[in-house]
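All protein chains but one are shown in place.
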Amino acid sequence: MISKETVEIVKNFRDDRNWSQFHNPKDLAISLNLEASELLEIFQWSGCDLNCEDKLDKIKEELADVLCYSILMADRCGLDMDEIIRNKMQRNAEKYPVEAAYGNKDKYTELKNKL
Amino acid sequence: MISKETVEIVKNFRDDRNWSQFHNPKDLAISLNLEASELLEIFQWSGCDLNCEDKLDKIKEELADVLCYSILMADRCGLDMDEIIRNKMQRNAEKYPVEAAYGNKDKYTELKNKL
Amino acid sequence: MISKETVEIVKNFRDDRNWSQFHNPKDLAISLNLEASELLEIFQWSGCDLNCEDKLDKIKEELADVLCYSILMADRCGLDMDEIIRNKMQRNAEKYPVEAAYGNKDKYTELKNKL
Partner (left out) sequence: MISKETVEIVKNFRDDRNWSQFHNPKDLAISLNLEASELLEIFQWSGCDLNCEDKLDKIKEELADVLCYSILMADRCGLDMDEIIRNKMQRNAEKYPVEAAYGNKDKYTELKNKL
């Protein structure tokens, strides 16, 4: 979970530095992509798993950055994270009905053809 | 905030479909990047702002996807989202001291040269 | 243009280091994304233009990295860059007919609705 207090810490960090002026949605979306990319870099030329403590430490840092920018994006756009996740999960449940998607990694566009 | 209940909804969605077997950290990092990219696509050839309702609806969907994969990544790696965000905010506070970073969008590597 | 000699330089760089063993298509695709992201980072929190020499120097470096990985990906997959570009341009010409797309930045899925 991400508590209200954690969200406040992230917003206060931004406000203490007067950075809200830079945080337009387009540049926040760019920043979120850059952090997601740093998370991905941990797995460049590597296996799929967490085979060392060093890898996990890096994941903690980069995943935290992704979450911070997600929090800032939600705040800038006036979105409730709980609400948008639950709404999306409902739509996903329609796109990926259990009977068709069980143990199946196909995209919903391909799943449809199989039903 | 993201409540425990919302985290459970996301994890249950995965488990109901028996998808945990596909969710290795490398492919989760790839998926997170793909969703971040779909969020960015909303701003391709566009201004920086939220000038229409349609744009906001798309942001809700794509930001939700980014958050879902972040939750799944944290779960797969056994990470506490609150904890990793707070730890990262502490390190960021050291990299971006208020006096140097106030109203300044320079990266910390450049900030250092100015202190 | 990218000459045959330049392509050879890139392939020789790889072969001199015996790196071909690491260059599977999935990790090359990841690497290409990481370099594209470094190119994008130049524009984080910035305007759209090339307002300083420093920015252009960075673009040279990062765009070169994107091109190198594109060359390596094409080589690994046995693809002729000239051929795949020309074929794609033909398909794009069908998706974006001049009369509909002239001075119009809509995606082809939206263009269709307007014809």
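Labels for the chains are A, B and C, by order of writing; each one numbers its residues from 1.
Heads up, the rule we're going with is that a residue touches a chain if its C-beta (ideal position, glycine included) is under 8 Å from a C-beta of that chain, and two chains touch if they have at least 3 such contacts.
Please read all numbers here as calculations on a predicted model, not as lab measurements.
To test your reading of the contact rule: which positions on chain C touch the chain that is missing from view?
Residues in contact with the chain left out: 1-4, 6-7, 9-10, 13, 16-19, 21-22, 24-27, 29-30, 32-33, 36-37, 39-40, 42-43, 46-50, 56, 59-61, 63-68, 70-71, 73-74, 77, 79, 81-82, 84-89, 91-93, 96, 98, 101-105.
In the full complex, which residues of chain A touch the absent chain?
Counting only chain A, the missing chain is touched by 30, 33, 45, 105.
Applying the definition given at the start, please give the residues of chain B touching the unseen chain.
Touching the missing chain: residues 22, 27, 30-31, 33-34, 37, 40-41, 43-45.
We adopt the following convention: only the chains that are shown with their structure count from here on.
Taking the mean of the C-alpha atoms as each chain's centre, how many Å separate chain A from chain B?
Chain centroid spacing, chain A to chain B, equals 4 Å.
What residues in chain C touch two or more of the other chains?
Residues 30, 33, 45.
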